[in-house]
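Missing here is one protein chain; the remaining ones are kept as they sit in the complex.
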Amino acid sequence: MTGSSYLELLRLTAPEILVALTGFLVLVLDLTFLRRAALAFRFRTAIVVACIGCVLALLVLERGSAQGTLPAGMLVVNSLTQLIQMALLALAILVLLWAGGARFTTHVGEYCALILFATTAMMLLVSTQNLLVIFITIEFLSLSLYILTGFDKDSAQSAEAALKYFLFGGMSAGILLFGMSLLYGISGSIALQAIAAAVNASPGDPMLTLAMVMLLVGFGFKIAAAPFHMWAPEVYQGAPTASAALVASSSKVASFFALFLVFYLGLMPAAGSAAWGHSSAGWAPLIAILAVASMLWGNLAAIAQTSVRRVLAYSAIGHAGYMLIALVTHSPESLTALVYYVFTYALATVGAFGVLAALEEEKVDSIADFAGLGKRAPGLSFCLLIFLLSLAGIPPLAGFAGKFYVFVAALEIPDHFGLLWLVLLALVMSVVSFYYYLKILKQAYVSEPKPGAAVIRVPVATRVALWTAAALVVILGCLPDMLLNRIAAAVAGAFQ
Amino acid sequence: MLAWTIYLSFLGAVVVTFTPGKNPTIARVTALLTALAGLGIAIVAIMHADRSGQVITIVRTPWISRLGIEYHLAADGISLILVLLTGIAAVAGILFSWNVELRVKDFFALYLVLIGAVYGVFLSFDLFLLFVFYEIAIIPKYFLIAIWGSTRREYAAMKLVLYSFAGSALVLAGMIAAYCVAGQRSVSFEVLAHFPFPVHFQMWAFPMVFVGFAVLAGMWPFHTWAPTGHAAAPTAASMLLAGVVMKLGAYGCLRVAMMLFPRGLDPWGFRVLGFGSWQQVFAGLALIGIIYGATIALVQKDLKFVVGYSSVSHMGFVLLGLMTLNQIGLAGAVYQMFSHGIIAGLLFAVVGRMVYDRTHTRDLQELSRIPLGRLIPFAAVTFVLASMASIGLPGFSGFVAELQVLIGSWRSFPWLACIAGVGILIGIAFTWRALQATFLGEADTTAAPQQAMPPITLPERLGACLLLASTIVLGLYPRLLMDLILPSLNGPLFEQLRRGAWR
Partner (left out) sequence: MSSFPSISALTLLPFAGGIAVLLLGRAGRSAARLTAGVFAVASLVLTLLLWRRFQPALPGMQFQEWHAWAPAFGLQYHVGLDGLSLLMLAVSSIVVLMSIAASWSNSKHGPAYLSLLLFLETGLFGTFTALNFLHWFLYWELSLIPAFFLIRIWGGSGRARAATQFFVYTMVGSITLLLAFLAIFLASGSFDFIELAQLAQTGQLAAAITQNLHWHQWDSGHITMVLFGGAFLGFAVKTPVVPFHGWLGSAYAEAAPETTMALTGALSKMGVYGFLRILLPIFPEQMWRARDVLLWLAVASIVLPAFTAWAQTDLRRMFAYSSINHLGYCILAIVAVAGSTGADASFVSAKAAALTGVMLQMFSHGITAATLFWFLALLERRSGGLLGLNDFGGLRRAMPVFSGLMGIALFASLGLPGLIGFPGEFLIFKGVFPLSWWAAALALIGLLMTAVFLLTVLQRVFSGPLRERWAGLQDLTLAERCMLAPAVALMFIVGLYPQLISGMLHGAVMQFVAQVRF
């Protein structure tokens, strides 16, 4: 095994290091200089510093930092991973901004630092093709997220959510590790490329099937796909808004990408097919089952919810289903589609949570509380309209372009209409999802505000951030080419 | 220049949102000017359009080059006619909504967005773009009904919107399938209309897309959203919904389903339940819609529901005409799209704005006790003329349309033509009943003396005159539209349809 210089490693991980260092900096700042300051001031400072750090990391990535691969795929930095890391950083910035109004904790430095550490973990997760590193970074991410979820010490819901998340997460991490060890046993390597070669030799190995199932369970938990989604509603509802936003957006991006890589790069020969009438054994039909379960369970359960956050949670499960279709398709086109979809989904979700964050003081949680929001906070409601309609998949918003591209990719594979059944199911479920998103908007725009409800004031920074996010959703929907071409080029470059 | 109908409408919506809330008249006037501008552009375009069936390209730029999707706006004769219809309906709708007092700005802004999206659908020549505009139209529909509607408005709005969305989901599936099969990296009509899709593909793609659009056109049995939705909607929205939006569905059936997948109408070679091809199936469903709509309208107690069901019945004629697959039937179907758009607008205007806003009741029994014929004679005359137009009396546009559809369906399915004729008779009956009850009822002399009704305002008169003039002019001089329809049907885009299934 040739050694690589540490300098190489540092060069390649410069953005991650930057973010981690920012995290430490925030921690130190808050624990030393800002001990006596007012809570609001501490939050503002911490966030500003954190944002600066993220922006710097973004700039480093943008200016085309080093690309390269470490042996055994431990670190792979190419244009695709850089693109995803940039998205993760952007999402992190937004999440930090939403955290600005939070008053539920006095541990400001820890909170922001944890957000940054989670981001670091995610950035590392997307730039590796090595099983062990994947596991480590997933655990790193998960631990940060568990703590972030339970950060509101005064709320029983938060504690319950964190505990549930931790228990489920721990269990699924164990299963994931077991699956990974099985894969090592089959292939004798922890690098995805090498595993692929070994799987190619013996694709029908029952051990392999077991490994695949376990991997799916582990990852399924991370992406909140049914039936491993139990934690999601509690976490989305109980966690503080910024934490929930992080869970809902960035961690989805990173986890999906990692999942795709593992199966596409590592287990391709054992893919099988989920085509209607021509299915063959492999992980594709398994993922198809997950996709169907997620779409059905997520969308149908969302109809009955009365809490907006739980609606978002179940809709997240549904969206995981749509994204899994891209995985069932397993082609470079579908990876492009998946990345685009998850970007736009994360953007819309983080926006929706931003609206919720702005309403945090009003103790708005149930759908009924949204009554008359259109009159009380017209700008906020309009942003909410954009985000929810994007999630529903209404053109010309970004969510539609994402869905469209996933469906096109699913049907463009050579045997053409094998996956038509999945696409049709997805379309039907989209109709269902439209209903519950519209319910929320109906409350906001059609219903009258409760008597005595006052106009809501939204701080400027939040407003600017929300409008920017909304504008981005609209632009990405009207001109999807900009991002799509970039992603496609990156994918082509990564997998040639 | 036609693209400005779309842009101006959206711009108008934005401008209206920023007008001062204290003075709603400014919002109204702005909306009216925008709609008039759109109508003016449409009229100018028709006057300058040559009658040779050429497609006039308005804008064509690449949009999502990765997928080969273009921002392609174009118009042929049929599109121009429907754009004109939208213009007329828009102006009339705004005139009839002059008295809306609740959240005036929002109302007109949503209305203009809806108009702009509808213009977009009719002018799109790229299937993806058509779909986008189609979807954009859904959201304003929901809010217009849910906020300003009447009977069970939230339920009706949700039902209408979900049905539209479901229909569009089917269309999306068909569109993606066509895109993938064609493999041409394009969803422009010009490319797809000439692409020889495999016949077995067309056999399932056609019904899927047709049903997707037919849901919006109110085809039986997917029509249940229509009467509820139209009855619940505020007057201008009903006028637009029944008048124009249902035509979106029919237009989609023609422009997308029939133009792109014409072989889907071929005989299957076997029979199921007596049907041997999708043509027969949908013609049958259209016919059921005609009879069913008319019969249900006959027993309604609520005047607006009578008009709502009559819309279902009239749209049945459009669909029947489309399924005749001969030139005269198709021409009749397009003519009926225009004609019914105007007539539905008239009927809803009288029922909603002139009658309901004054009497606050739509129950036929109660209305027959109010001597409306004496109190608001203008409304009575308008309703009489609208009824005459609706039953297809010669001299009005409905006669020309229904005549052509009947001749066309006689050539293709003689028995269905006879039954459709029976539908017309039932139509006469229920129109009669509604007219009797509303305007020719005997005043209940034992009741308290009627306070004077507010007189018919100027905007109402203007709107009514605009619509009446349209239907009469087109009844007396059908060449105005036929000169645009026939060359388009003979044009290159419909070549596959003519070669494949023309009877």
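Note that the chains are named A and B in the order they appear, and that numbering of residues resets to 1 at the start of each chain.
Here, a contact is a pair of C-beta atoms (placed from the backbone, for glycine too) under 8 Å apart; a residue touches a chain by one contact, two chains touch by 3 or more.
Keep in mind that this is a model prediction, so the values were computed, not measured.
Undergrad: Name every displayed chain that the left-out chain is in contact with.
TA: B
Undergrad: For the chain not shown, which residue from B:111, B:410, B:430 or B:494 touches it across the whole complex?
TA: The single option touching the absent chain is B:410.
Undergrad: Of the residues B:276, B:395 or B:492, I need the one that contacts the missing chain.
TA: For the chain that is not drawn, the touching residue is B:395.
Undergrad: Pick from B:187, B:319, B:405 or B:482: which residue touches the chain that isn't shown?
TA: Missing-chain contact among the listed residues: B:482.
Undergrad: Quick one: which of B:428, B:453 or B:473 touches the chain that's been left out?
TA: The one listed residue touching the chain not shown is B:428.
Undergrad: May I ask you to list the residues on chain B that touch the chain which is not drawn?
TA: Residues in contact with the chain left out: 328, 373, 384, 388, 393-395, 399, 403-404, 406-407, 410-411, 414, 421, 425, 428, 432, 440, 477-479, 482, 486.
Note that only the chains that are shown with their structure count from here on.
Undergrad: So the centre of each chain is just the mean of its C-alpha atoms; given that, what is the distance between chain A and chain B in Å?
TA: Averaging C-alpha atoms per chain gives centres 43 Å apart.
Undergrad: Please output the residues of chain B touching chain A within their complex, sorted ascending.
TA: Residue positions touching the partner: 63-67, 128, 131-132, 135-136, 138-139, 142-143, 146-147, 154, 158, 161-162, 165-166, 169-170, 172-173, 176-177, 179-181.
Undergrad: Please give the residue numbers of chain A that touch chain B in the complex, ascending.
TA: Touch list, chain A to chain B: 389, 394-396, 400-401, 404-405, 407-408, 411-412, 416-417, 420, 423-424, 427-428, 430-431, 434-435, 438, 442, 445-446, 479-481, 484-485, 488.
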